[in-house]
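The block that comes next holds chain A.
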Amino acid sequence: MKNQAKKKGPILRVEGLTKHFGGVTALKDVSFEVGEGEILGIIGPNGSGKTTIVNNISGFIKPSSGKVYYKGKDITGKKPHKIADMGLTRTFQVMRPYYSLPAYKNLVIPLFSPRARRTGGWRGGGRLGDRHTVSIDILEEIGFERDSYIPFKTTSTLPTGYLKRLELARCLSLKPEIIICDEVFSGLSMSEISSMVPLIERLQMEGITIVMIEHRLRELFRVANRVMVLNFGEKLVEGSPDEVMADPQVKVAYFGSEEVEEVMTYA
Partner candidate 1 sequence: MKCIKSTFLFTLFAAITFGFFTSHAYAKKSIIIGAPLSTAYLYGWDAERGIKLAVDEINAKGGVNVAGEKRPFKVEVIDTRDLEPGVPVSEALMALERLILNKKADFILGGPNRSEAALAAMSLLSKHKKVSIVTSGVLTPKYHALVAQKYDKFKYCFRIHGEAKGIVGDMLANFMELKEKHGLTKIFLIAQDVSHARGAAKVMGKVAGSKGFEITGTEIFPTGTTDFSMGLLKAKSTGSQIINIWMDMPESAILLKQWYDLKIPALPFGGTLAAAEQPGFWKATNGRGEFTLCNVINAGNAPSDATPWTMKFYNAYAKKWGVEPEGLGSSSSYMAVYTLKEAIERAGTLDSDKVVTALEQTDIMGVYGRLKFDPKSHQVIFAKDPKDGAVGSILQWQDGKRIVVFPKSIAKGEILLPPWMKK
Partner candidate 2 sequence: MDTAHSRKERIDRGIKVRSDGIYALMSFRELSYLTLPRLIFIVGMLSLPLLMPGMYWQRVISIVCIYSLLALSFDFLAHNVGLVSLGGAFFIGVGGYTAGILNSYFGIPPILTIPLATIIGGVFCTVLLLPCLPLKGVYFAIITLMYPLFMARIIEAFDIFGGTDGLIGIDSFSNSWVEQYIVIGAVLLSLFGLRRLVNMDLGLIFTAIMDNDQAVKASGINITHYKALAVFIASAMGCLGGACITHIYMWSGISQFALDFSILPIAATVIGGSGTLIGPVLGCLILVPVSELLRDFGTLRIVFYAVILVGFILFRSEGIMDFGQRKYEQFERQTKI
């Protein structure tokens, strides 16, 4: 059911990541690794610093201390567009499409980036075709029906499900090696989620490493190879989904007490 991660060197390694906002310590000494082609889930109650980790890795915020290595190279504090250019892309928890532009034009922008020119975009194979057709192909692949009117509708009229897919499409258009999905499932209806999960699995088949930050644990556990739990900016525990589920500390962190056994299964 889950494909095993190929055992090569870690593609992403974070060591001792700490971040203070004024007096508040959002992250305290978090370290973890992500193997090539692996899906790592990051869970934790609200305000445990999940999004701060994403911002630090993707360069939007500079960490107070600690190092981030990507394929062995130190990318701590690099500019976001340089990190994205190296193949480490991310989606936003608060979706950020270009509301004034039609959906297919949203993807034209990433196709302008130097990485897209080099790699020819998602299916380009080294040569970038006409940006408009390439963007419509990518949209079709992630679930925008091709011959319908949806790719040409202005983004502000699209429902949340399509916007989430648009975020993913933006990462895909850069032919990424890592995608950090920040709560891709939140706010979606059950049917949308059920169509999103196979999409994630297909991406993993394509060899893309995915780091998923989620609250919907059931879907996450179906997909993730390993899971890491964060609480108040500190790393609580890391391991396979079953180990994490069984760990008492996680239950306390999430629900404040250990007895709540049955709820965990349906979360």
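By our rule, a contact is a pair of C-beta atoms (placed from the backbone, for glycine too) under 8 Å apart; a residue touches a chain by one contact, two chains touch by 3 or more; residues count from 1.
These made the cut because all candidates are chains of the complex that A comes from, given by their letters.
Keep in mind that this is a model prediction, so the values were computed, not measured.
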Pick the one that touches chain A in this complex: which of 1 or 2 is it?
-> 2
For the complex, which residues does chain A have touching candidate 2?
-> 58, 60, 79-81, 84-85, 89-90, 92, 96-102, 105, 108-110, 112-116, 131, 170, 173-174
